[in-house]
Every structure is written in structure tokens, then in C-alpha cells.
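This is the structure, below, for whatever I ask next.
Not every chain of the complex is shown here; the ones you see sit where they belong.
Chain IDs A and B follow the sequence of writing; residue 1 opens each chain.
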Amino acid sequence: MTQIGPETNGVFIISVTPFTDQGEIDWASVDSLVEFYIVKGVSGITILGMMGEAHKLAETESVAFAKHFIERVAGRVPVIVGVSNPGLDSLVHLAKRAMDFGAGGVMVAPAAGLKTEVQIRDYFAAVFKRLGPTVPVCFQDYPLGTGVNISVPTFLQLVDDYPSLVMFKHEDWPGLKKLQQVRRACDGQAGRRISILCGNGGLYLPQELHRGADGAMTGFAYPEMLVSVCTTFFAGRSDEAEDIFDIYLPLVRHEQQIGIGLAIRKEILRRRGAIRSAAVRMPGPRLDKDDLEELDRLLQRLERRLTAIRGRSGIAA
Amino acid sequence: MTQIGPETNGVFIISVTPFTDQGEIDWASVDSLVEFYIVKGVSGITILGMMGEAHKLAETESVAFAKHFIERVAGRVPVIVGVSNPGLDSLVHLAKRAMDFGAGGVMVAPAAGLKTEVQIRDYFAAVFKRLGPTVPVCFQDYPLGTGVNISVPTFLQLVDDYPSLVMFKHEDWPGLKKLQQVRRACDGQAGRRISILCGNGGLYLPQELHRGADGAMTGFAYPEMLVSVCTTFFAGRSDEAEDIFDIYLPLVRHEQQIGIGLAIRKEILRRRGAIRSAAVRMPGPRLDKDDLEELDRLLQRLERRLTAIRGRSGIAA
């Protein structure tokens, strides 16, 4: 089954969009990136999110990218396609194409400029009406990026009204309590169950799992850490899961710098062989000599720590 | 009766806070300003609002200003005291002092930084609990100034929960539909009646009256226009009311420039003899030679128009 649903869990990695140094989509890197993610054990992949530079792609590019990506994945894991767009027609167009290509669902954030919660509700009423009942939807709650805030009761109203809303991407910040409130209300008993995956670069992943998250949806350049943390946690070894997490935390924090974080992430993916160029489309950040030396130091420290741990224990970090 | 209530109507002028050229409160001008407003026929006065530079007064100054002002008014009209404050203790302290001095009620805007409507509700729950049931409250809905947006259902919930909430100061922008929705829900039949007075410099006053407002709460430097428009409208002559309004509209628009508008308003009040200095506390706008010449032209045009109208008709503009 390659569609997302209320029971979906694990790690949905947020994919970057690989470009050549000239800024064109690098199709060869798309292929290698897909394999990289799948080899690392992710449960799914989300494309065309904000970190996927979706807003800098032409609509035709987005469609072509979704098609190519989904075909390359070839049903091995579900692919969620970010379709947020200032125009509803464009949103629906991409969503329908993506589902035709075999996407597992779509991710929608409230449009920038929505101010009250009634406006958010009206917006999603229009979105769900246009998408119809068969497109599984992940609601992206990312106020830091969208400027739109939704309270828990309003979100729960959406859950009540639209059965195709099956996933909550939690990345309000700070938002541990909000995550927990949604979890308790949507646990399958107090209310219809939905899947909750957490973003925010994974900075609070152990805490979020304790609060009831079903996994992560973020783009950290070491997906195997996210996978290992989730697997270990759900195997009942929460402290061990957090030990693994803490090893990577300095880098998680480093990637979590808004703006330049994307350039850092792409550079690490390049070094790891996942993509050929770390290019970010303009306007976007560039790493200079100081940034690269700083990254060198952090990666060396990580490597040393991983080596030490592997020597001391059997942690599959 | 000098307390506000659900039936309150007419013009509540938003008072400036007069300063000397050195930036001290000019108590003599407070006295003359009170008389100016009352002579112009206002139904009430609101002090220590945003245009009253309340955030630039020390707490002791605010208390002293409220006391002096209310004593000078001496019960001739109700005085509403703006008590919005980042700290709840400070808010409550000023509110209680003001009521002791004989204020007709207090005005509270949601604190900057509130993001969801649940947060707004929780905030006002705390406010009303601390104020107790006997302090009449005007809710100031001014998202452009506070950054906080509330939808109609959430506001109506506050009306249901707190009987001492008796007035809605409408200045969402644009917000004609919102005003009307509140009106229809709080008309005394569909729901408990509350008073609705409109701000935003009065820029849409005739439209707001058509939509069900009970009057204006704004600081236009010609209060007699606001009074005349409201009186004429409620006498059933809406077109005549709008004719009066349109005569002043160029100046209403001119005063409605955020920031410099306050300096313009104080300069007009100074020219009209209401206060002695147009000083605005730092940081604040200053009028330069170009601004003053521009204002000269606008005031001359207004004067010419008023003269022509008085010649042609009996309009009491």
C-alpha cells in the first residue's frame, strides 16, 4: 500500500530538490537521492515541501519533478507531494497530477495571509471540496513559515469534517503541548485517529515521540538517525533512542538554522554522495569558506563520536 | 449615568495626551482639551488609547492622567480608560484605579504575541477574572496595531462568557463584514446586545453606520463632524449624514496615516486652540515645513468647502 493513512508512522524524509550548479533540476541526482533515502530505511518521502524549494519551481517543473520522483520510487514507499500554493487552482492541479502519478497523498499548509481561524476553516473547506474525498491529505502546521496559526479545537474541527485529512505534520514551535493535545483527541478512541509526524528539523524528536508522535517528517541529512531513533523508541527503549539522537543533536541544531540550514543540508548530502551539487536556487543561501570549515569541524566531531560509540557498544547509530 | 453599557452610542472621542514642548504632560492643556471635546458634543471620551501614546507613559503618569482627566470631566460624559498592557498586573492596577476615579469603563486589546484564538480566549479569561464582574469592558479589535486577529465566533464566545463585556471597538481593517456579523449576533434578540463603536480614524463611518454601528470611537480632530454624522444618520437622514462626512473625508484620510497621522491630529488640535503644543513624545513623528504646507492646503480647502456649503444650505456641518 503506498497511500498514507491514519496509521502511517516512521520517518518520512523531506526531500531536497537537487539542482545542477546552473540551477536546473539534476535528474541524475534525483535518482541517486531516491536510492539514498530508501537505503537509509525511510518509511516514506515528502517532496516539494518548503525545504524542497517548491516555491522557486515553475508549475511545469513541479509536475515533472513529482512524476519523475514517484516513478523512480516505484511504490517502494509512499511519496507525499507538497502542493501548497497561493492559488487554489494551481494547488488542485498539482495534487491531481501527483495522485495520477501514484503519490501517496498531498501536503497542504494554510495559505499565507489567512488571519483568523474562521478564514483557515473556510480555506480548507474549499481545498477539500476541490480535492474530493479520495486524496489523502497531510495538514502542515508550520506557523514560523506561513505566518498562520491554528488552535487545537479548530484543527480538530477539520478532522471531524474531512475524513481524507489523515495526517498532521506538526511543526509549530514551540509546540510540544499542541502535539500532545492533538494526539489525545485523535487517538482512535476520544476521536478519529490520525497520523502525527513531526518536523522542525527533528530538534525535539525524542520529546515528540514521548508526547505521542508517530514519527518524523523532516529532512535531516542523516536519515538513518531518524529511522534508528524511531525504531528504537517504538521497540520500547526510549532512553537508548534518545542516546542515539543526542549524538547527532549538534548537527541537527546546525541544520535547523532557517535559510542557511538548507545549504548546509545539501552540502552534507553532496558529501555523502546523495546528490552531485549543493546548489540552492536563487534567492538562496551560499556557504562560504568559514561556513565550510565550521561544517568540517562539526562533521569530524560527529565522526569521532560515532567511532567511539561503535567501539563501546552495539548501538546501530 | 456615567458608565458604559450595551446601549451606549454616539461619539466617544479618542483623546490625545497633551505634552509640553519638553515632553511633560501639559495639565493646562488637558483641561482645555476636555472642554473642547465636550463643547463639540461628544457622548463620551476614551483616554490612554494607542493614539493617546499610553505606551510611552510611565505607570504613575497614566494613573495621574486618568485621575486628572476624569475629575475635569466631572461626570458630564463617561470616560473610558485604555488599560492594555503587556503585564496583567499593570493592566488590572490601572483599571482598578481608573474605576475608583469614576471611569465609565475600561478598554482592553488582546496582548501582542497572542497567536491562536484559544490563546486570546485564555487571555481574556484571565483579564475578566482579575477585573471582576463590575468593571464594564470595551474590547478593542485592532489587528493592525496589535498583530492579533480574532474571528467572530471567538468574540461571540467572549460575549457569552463575560457579561461585563459591553462594548466592541471595531477597527479591524477591512472589517465591514465583521462589524455586521457582530451586530446581527449581538442585537438583543439573536444574542445579548452590546454596543459597537468604530475606530480606524472614521474612514468608513457612513458605511459602518449602515452596517449597524452605534457610533464612532476615534480621534478625528473635528469631533463635531463625527457628532453631526451620527446624529443625522440616526435621525434617519443617512444621505445627508454622508454628505457631511464627505466634506471632511480628505482630512479624515490625511489623519489616517499611521505614525505621522498623530502629529497631524495634534497640530490641528493646537490650531483649533484645544491644546498648546503639538508635541509627540519620542520616538514619534514630527511635521516639517512640507508637511505643514500640505496641511495648510488641506485645511484651506476644507474651510472653503464649509463656507460654500453654509452659503448653499442649512447643513450644520
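Things worth noting here:
Operating definition for what follows: a contact is a pair of C-beta atoms (placed from the backbone, for glycine too) under 8 Å apart; a residue touches a chain by one contact, two chains touch by 3 or more.
Just so it is clear, the structure is predicted and the values come from calculations on it, not from any experiment.
For this complex of identical protein chains, the structure file gives a whole-complex count of 4 copies, while the figure shows 2.
We adopt the following convention: only the chains that are shown with their structure count from here on.
To overlay chain A on chain B by their CA atoms, one rotates by 180 degrees, a value rounded to a multiple of 5. Put simply, the C-alpha centre of chain A and that of chain B have 47 angstrom between them. Per the touch definition, chain A reaches chain B in the complex via residues 115-119, 143, 149-154.
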